[in-house]
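Missing here is one protein chain; the remaining ones are kept as they sit in the complex.
Then we have subunit A:
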Amino acid sequence: MLRDITLGQYYPADSVIHKLDPRVKLFATLIYIISLFCFKGIAALLAATAFLFAVIKTSKVPFKFMVKGLKAIMVLMLITALFNLFLTPGEPIVQLWIFKITAEGAQNAVLMAIRLTYLILGTSIMTLTTTPNQLTDGLEKSLMPLSKIGIPVHAIAMMMSIALRFIPILIEETDKIMKAQMARGADFESGNLIHKVKNMVPLLVPLFVSAFRRADDLAMAMEARCYNGGEGRTKMKPLKYVALDHKAYAIIFAYFIVILLCRTFLPWPM
């Protein structure tokens, strides 16, 4: 049952988006999120929609894969929409007992739902088209300036990629310990919540012990292979911008300017 958990749901395909440098994708996602929360007017909304669907189309990831991510935040979206719907002050159009719906409220609710949907779709394009390793590489390189003020960027990136490598191993180990404990009569299924949590102890203790032992072994293996931090290290797969990446940067900037222009000149009807 634990094997079903998938992390970083990368969808392998041969598309332009897949080939982009992870830094471009990280930056573009950031710009897209900013644009979602500062657009105004129907023209900008159309621009954001067109941009999103154009990118989804070029990424060659099936649309139903994207929608999967939306299910998880359905509840959050519903709550946000309801709050906006009922709690925005203004001229009421419908009034039921103490609940009143205002025109502004209705508009805000719809907009918020659209924004959240686009936000999830936009970020899932990034995670679906970038392998976890590329993502950590991209983060390491983009955040490198922070190492000047004493933040251990390389160490953090190294920890992230090691964590990604060990997730499946630890899941397998959990499965094994669970079965071993069940064979000796441990019960992970029945009882109320508190009971269930208590029953987890014989699972977690050995898991932690073995995780620490693994960490110890791994540290020694890394040392034996001359690892001593980020200094003087070369890269087997260094990130390098190519023409494609420059074009992508140009497109995302053009998109952002369109959104800003719409905000200034066509703010109707919001």
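Criterion: a residue touches a chain if its C-beta (ideal position, glycine included) is under 8 Å from a C-beta of that chain, and two chains touch if they have at least 3 such contacts; residues count from 1.
Rule of thumb we're sticking to: contacts and distances are computed from a predicted model.
Entry comment: the absent subunit's protein name, as recorded by UniProt, is "ABC transporter, ATP-binding protein", drawn from "Inosose dehydratase", "Thioredoxin reductase", "Electron transfer flavoprotein subunit alpha/FixB family protein" or "ABC transporter, ATP-binding protein".
Within the whole complex, the absent chain has one touching residue among A:Val94, A:Met222 or A:Ala254, and that is A:Met222. Interface note for the absent chain: among A:Ile34, A:Val67, A:Ile151 or A:Ile169, the touching residue is A:Ile169. For subunit A, the list of residues touching the undisplayed chain reads 132-133, 161-162, 164-165, 168-169, 214, 217-218, 220-228, 232-238.
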